[in-house]
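Let me give you the structure first, and then I'll get to my questions.
Every protein chain of the complex appears in place save one, which is left out.
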Amino acid sequence: MSEQPELLDESVMAMVAARDLPDGAIVNLGLGLPLALSDYIPPDREVLFHSEQGIVGFGARVFDPAEMDPLLMNAGGEPVASAPGMSYMSHDESFAMIRGGHIDVTVLGALQVDAQGNLANAQIPGKPAPGLGGGQDLATCAKQVLVVMRHVAPNGDPKIVERCDMVLTALGCVDRVVTDVGLFEIADGRVTLLEYAPGWTVDQIQAITGAELAVAEDVREIVLI
Amino acid sequence: MSEQPELLDESVMAMVAARDLPDGAIVNLGLGLPLALSDYIPPDREVLFHSEQGIVGFGARVFDPAEMDPLLMNAGGEPVASAPGMSYMSHDESFAMIRGGHIDVTVLGALQVDAQGNLANAQIPGKPAPGLGGGQDLATCAKQVLVVMRHVAPNGDPKIVERCDMVLTALGCVDRVVTDVGLFEIADGRVTLLEYAPGWTVDQIQAITGAELAVAEDVREIVLI
Amino acid sequence: MINKVVGSFDEAMADVQSGAMIHFGGFANPHNTPNYLIAALARRGADQLTGVSTYAGHGEEVQRELFERRNLEPLPDGWDLGLMAELGRLGKLITSFPNGNSRELLYPFEHVLRRGEAEVEVLGQGSIAERIRCARAGIPAFYTPVGVGTFVAEGKEVREFDGVAHILETALKADFALIRAHRADRFGNLVFRGPRTFNQTMAGAAAVTVAEVDEVVPLGELGPDEIHTPGVYVQRVVVRPSTPLDDWRTPA
Partner (left out) sequence: MINKVVGSFDEAMADVQSGAMIHFGGFANPHNTPNYLIAALARRGADQLTGVSTYAGHGEEVQRELFERRNLEPLPDGWDLGLMAELGRLGKLITSFPNGNSRELLYPFEHVLRRGEAEVEVLGQGSIAERIRCARAGIPAFYTPVGVGTFVAEGKEVREFDGVAHILETALKADFALIRAHRADRFGNLVFRGPRTFNQTMAGAAAVTVAEVDEVVPLGELGPDEIHTPGVYVQRVVVRPSTPLDDWRTPA
């Protein structure tokens, strides 16, 4: 087996995920890698980012302490910018919005995703209890579930598998997955490779994937536009 | 039987009902006679009037068109004054407040009330369907249910009865009744006369009442203070 | 770019089909009623509608009488659900006030009921409000103590919680919600004035929520702490004419 090509870095993964968000979409960003998406919205589009504590319409992350609003953070506690048209609400209304099907896309991190679209992101290894946050509501009720995660776990295990064996967050919910080696669609019990990271072959990707991959007819190298 | 003494007029009935509202109480005013209560709160007390369309804390009724706010009305569509500390909300929150037991006293009109505390105020004679408004929620969920009504129906039938035979609004809910002849308590399946209108005797009141009356030990003539 | 502001009331109502289920906002006051949306719906001509409204509407005649009793000038454009009743467009109404408050006045929907031309489902106002909120919030059913032992409970599941009987009520999701608000921006964010009534409750409880507003302001003018209803719940916004019209038949 040849040496492994380069993995996409986290910002590029976020850009790939952000690239496909339609104009006008209401998008929730979950903990971890998804939080970066609000930094990468193409300027020709308006995407309304929702955060569970009661925000619709926040902007990019803020890294300069002088510009931070201590009350305005994303779900991971990172300061974000306000944007015109933003609104605040309560946690119950925020989840009424989620449960009521008003979120177009939820972007979530994951520990495992399987060919049935099952999602496991609750029981982080080494932590004393499973944690759900808002992920279970989002995965169950958003119109589209997009997972952004590393392709392989720190211990080398594949994270896209035939059947999740970790604690499940929600069943049959995942539609798309962005990893550091490609973009995948999950539908009808099958994982399909849509785009691959520069330098990667289908075989190389299959070799680090725990489910059998189908390959889209128009499979292509990832481009960011 | 001697000639009937004078009946209390509507404003006096409202004053009697208003007299017993405790300082700080949250009080909902229903359609009909109860609407007048907000005009008669003693100046040493703060009572917060709730109205179902989403108001807490409105003031007295307004009769001068120049002073009316067309958006600020009581449940019967009568213009009322704003008061400091008033707040607006949605219908769902307004009834969350009612159903959640946050209303101390609800003041309702009635067609019939019985010795079990059952309330009938839904099917107005001559109307094609029963109407409930917010009365069913209020009668079921307020901490205290106070009925203000004429003692006798337009057709001469008593309105306080042993057992309601009209369409029921809520069961076992009525605590007190103010009529144009007295103030009554309903508890443990018994209607007790607490206060009588000037000139009225117990026998005269019993004669126009459809349930057997008990008489409070300290029964007295109605006073307005 | 997101822009939910549509150019006319007729455009906003153009896709309402006969047989649709419609939430009608407001509370027995033409000042918080989506008057022009109702007029446009009347012009649209869809019938056999299932309406959800806490009251059945005043109609022009009763409304004039009610205003005169308070020494107020009647509104030229105070159209409400009474208009739909008068035109015979309602196949069914889910409501808490099928009749008017007044014993002397006959409201338009009372005529409809007497002629047996529409079905009615009478339910307490709080249960209607919560069933609508459930539709917005993705909850199919909930238990309430309200209505137990009365005609409202007929045919419904009864269940005890902590020894108290409750009945099961289900969500009411409509095809369209017609609501009235004060100000909006192009995202559909809304600010209300006065009691927010069913207008706020119904926003987001239909496939298409349409808000009739006094004014559309530039994005950013409505502050994040001030917005009552996020634009997520609103699909279309239409601005009321600056000069009131006086005939519901006039396109607007």
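Note that the chains take the letters A, B and C in the order they are written out, and that residue 1 is the start of every chain.
Note that in this section contacts are C-beta pairs under 8 Å (C-beta built on N, C-alpha and C of every residue); 3 or more make two chains touch, one makes a residue touch a chain.
No experiment lies behind these values; they were computed from the predicted model shown.
S.K.: Which visible chains touch the chain that is not shown?
M.R.: Within the full complex, the chain not displayed touches A, B, C.
S.K.: Of the residues listed, C:E73, C:E104, C:E154 or C:D225, which one is in contact with the missing chain?
M.R.: Of the candidates C:E73, C:E104, C:E154 or C:D225, C:D225 is in touch with the missing chain.
S.K.: Check the options B:E46, B:D188 or B:E212 and report the residue that touches the missing chain.
M.R.: Considering the complete complex, B:E46 is the one touching the chain left out.
S.K.: Which of these, A:S38, A:Q112, A:T140 or A:T179, touches the one chain of the complex that we don't see?
M.R.: Within the whole complex, the residue contacting the unshown chain is A:T140.
S.K.: Contacts of subunit A with the missing chain: which residues?
M.R.: 31, 51-55, 65, 68-73, 76-79, 88-92, 94-96, 98-99, 122, 124, 126-137, 140-141, 167-171
S.K.: What is the set of subunit B residues that contact the non-displayed chain in the whole complex?
M.R.: Touching the missing chain: residues 23-24, 26, 46, 48, 50, 55-57, 82, 84-89, 95-102, 141.
S.K.: Just the residue numbers, please: which parts of subunit C touch the chain that's not shown?
M.R.: Listed in rising order, the touching residues are 130, 134, 137-145, 161-162, 164, 166, 170, 191-194, 224-226, 228.
To be clear about the criterion, only the chains that are shown with their structure count from here on.
S.K.: In terms of Cα-based centroids, which chain occupies the most central position?
M.R.: Looking at where each chain's C-alpha mean falls, the closest to the middle is C.
S.K.: Could you pull out the chain whose C-alpha mean position is farthest off from that of subunit C?
M.R.: Computed centres place A farthest from subunit C.
S.K.: Can you check how far apart subunit B and subunit C are, centre to centre, with Cα atoms defining each centre and the answer in Å?
M.R.: The computed centroid separation for subunit B versus subunit C comes out at 28 Å.
S.K.: Quick check: how many Å separate the C-alpha centres of subunit A and subunit C?
M.R.: Those two chain centres are 38 Å apart.
S.K.: In whole angstrom, what separates the CA-based centres of subunit A and subunit B?
M.R.: 57
S.K.: Which residues does subunit A have that touch at least 2 chains other than itself?
M.R.: Touching at least two other chains: none.
S.K.: Multi-chain contacts in subunit C: which residues touch at least two other chains?
M.R.: 133
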